[in-house]
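One chain of protein is taken out of this complex; the other chains stay put.
Right after this comes chain A.
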Amino acid sequence: MAEWVVRCKASEEAIAFCDLIAEQTACLFAVRDAELFVLAVHEAIVNAVKAVRRLGLNEGTILLFFSITDDEVTVAVEDDGDGIPKEMFKQLGRKTLSDVLLAESGRGLLLIHEIMDMTAVVERADGRRTLVMKMQRAQQRPF
């Protein structure tokens, strides 16, 4: 088992950096679908950066947490902003990507939900929400 946490300032640079970490994690720990895993983590990070910006926090940070077991990779994303709006997450079970076919926003969380094997929002003691998602690891692994 392995775990690590990355905390960085919510910025474009953080998005690129977290993409890179997700890419390396997907490759090294052989997740079921590496490219889609990277996309899901990217979407979560973009959501977090947007949440920080919504509150106008110039020094706001995002936190990316990885946990690897023999079977799966768990990723959690937190931000200093208001996280994923509760109403948006509540819609997940009911709304699909078909419902936003012609929409010009609102696909990010739906993509994550579609791509990952498990998606959940954990409410923290301070009322903020952490997005948690899991993807199975592939049978064929480099190690």
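Operating definition for what follows: a contact is a pair of C-beta atoms (placed from the backbone, for glycine too) under 8 Å apart; a residue touches a chain by one contact, two chains touch by 3 or more; residues count from 1.
FYI, contacts and distances are computed from a predicted model.
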{"item": "Listed names \"NADH-quinone oxidoreductase subunit J\", \"Putative ABC transport system permease protein\", \"STAS domain-containing protein\" or \"Sulfate transporter subunit\", with the criterion being the UniProt name of the chain not displayed", "value": "\"STAS domain-containing protein\""}
{"item": "Absent-chain contact - pick from A:C8, A:L36 or A:A138", "value": "A:L36"}
{"item": "Touching residues on chain A - with respect to the absent chain", "value": "12, 15-16, 19-20, 23, 35-36, 38-39, 42-43, 46, 97-98, 101-105, 107-108, 111, 114-115"}
